[in-house]
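Mind having a look at this structure? Questions to follow.
Let's look at chain A:
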Amino acid sequence: MNPLLELLVSLLIVLGSIFVLVGSVGLIKLPDLMSRLHAPTKATTLGLGGVLLASMLYFLGTSGELSIHELLITLFLFITAPVTAHFIAKAHMHKQQQLRKQLPPTGSGKGWSTYDQPDQEADDGSNN
Partner candidate 1 sequence: MIHYALLFGFCAVCVSLLVNLWRVVLGPTLMDRVLAVDTMVINAIALIILVGIYQSTTIYFESALLFAMFGFISTVAFCRFVLRGDVIE
Partner candidate 2 sequence: MSHWIILPILLPAITAPLLALAVRHDIVLARTFSLASSLLMLMLALFLLSQASDGTILKYHLGNWPAPFGIVLALDRLSAMMLLLNALLGLLVLLYAMGGWDKRGLHFHPMFQFLLMGINGAFLTGDLFNLFVFFEVLLIASYGLMVHGGGALRLRSGVQYVVINLIGSSIFLIAVGLIYSVTGTLNMADLALKVAAVQPGDQALLHTGALLLLLVFCIKAALVPVQFWLPATYANAPAPIAALFAIMTKVGAYAIIRVYTLIFGASAGAESWIAGSWLVPAALVTLALGAMGVLAARSLGQLVSFAVIMSMGTLLTAVGLFTPQSMSAALYYLLHSTLAAGAMFLVVDLVVQRRAQHGDLLQPAPSFAQISLIGGCFFVAAIAMTGMPPLSGFIAKLQILNSVRHADAAVWIWALLLTGSLLSILGFARAGSLLFWKSTAVNGELKPGRRSGTLPLVALGLVFGSLLLLTIFAGPVNHYLEQTAAQLFAPQGYIDAVLATEGVR
C-alpha cells in the first residue's frame, strides 16, 4: 500500500492508542468518580475512534475495498458512551446520598430524578 496511507494509518494508530492510554490514566489520576468519569467517556471513545479509522484505512489500502464496519462500531460507541456515563453518574449519586446537598437546585418544583419520584406513577396500570 502506498506510504502516505501507511503513514496516515500509523499516525492514527499512535494517536488513537495515546488517547486510549490517556483515558485510562485519567481513571487513576483524577480524584473522585465524577471527574474520573470524564476521562474514559471522552478520551477512550475518541481513541477507539482513531484506531477504528486506522483499520478502515488500512483495509482500504490492503484489500482495496472500503470496509465500513468500523464506522458502525464508532457509531455504536458514540451512542452508548454518553448513556453509560449518565448511568454511572446516576448510580454514583444514588450511592453517595450525601451528594444530594451539594447539588444545585433544579429550579423547578421537582428535585433530581435519581432522588425524587416523577409524578407519573399515579396514572399507572395495575399490578400484573
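By our rule, a residue touches a chain if its C-beta (ideal position, glycine included) is under 8 Å from a C-beta of that chain, and two chains touch if they have at least 3 such contacts; residues count from 1.
Per the selection procedure, all candidates are chains of the complex that A comes from, given by their letters.
Fair warning: this is a prediction, and the values are worked out from it, not measured in the lab.
> Scan 1 or 2 and return whichever one touches chain A in the complex.
Considering all copies, chain A is touched by candidate 1.
> For the complex, which residues does chain A have touching candidate 1?
Of all residues in chain A, those touching candidate 1 are 3, 6-7, 9-11, 13-14, 16-18, 20-21, 23-25, 27-28, 33, 36-37, 40, 44-45, 47-48, 51-52, 54-55, 58-59, 62, 67, 69-70, 72-73, 76-77, 80, 83-84, 87-88, 90-92, 94-96, 114.
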